[in-house]
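With one protein chain removed, the remaining protein chains of the complex are shown where they sit.
Showing subunit A:
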Amino acid sequence: MLYINIWRKGFAKVMSDKGLLSKIYKESLAAVLWYSPSGWSCSEMLQSIIKNVWIPMKPYYIQVYWEIWVGIRLMGFIICKIRSADKKNKALKGLSPAPAHGHH
């Protein structure tokens, strides 16, 4: 993690020294790379998630819950079908002419 931090700061400094970055881009890059909230960068958060969530839960996600992933794909398929049917319905309603008002 320390090497990543040194690399991040070094990269930004090298890029700005070589004049490859405009002033505005340099300042926004500094804000993203250096001034992260509560001292955590995206890469550190990702490493923490991998270490604390993915590694302990890997056998569950891959082996135990395999059937649940299939169920999630089935649910996604159902949602897709419902949405496309709704879009077709709305397109058909838009195409059909509105009924006349004196019509009872």
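Remarks
Quick note on the criterion: a contact is a pair of C-beta atoms (placed from the backbone, for glycine too) under 8 Å apart; a residue touches a chain by one contact, two chains touch by 3 or more; residues count from 1.
In this section, contacts and distances are computed from a predicted model.
The chain not displayed here is annotated in its UniProt record as "ATP synthase subunit a", chosen from "General transcription and DNA repair factor IIH subunit TFB4", "Metaxin", "ATP synthase subunit a" or "Latexin".
Touch with the chain that is not drawn comes from one residue among A:Cys42, A:Ile55 or A:Leu74, which is A:Leu74.
Not every partner is drawn; the one left out touches subunit A at residues 60, 64-65, 67-72, 74-75, 78.
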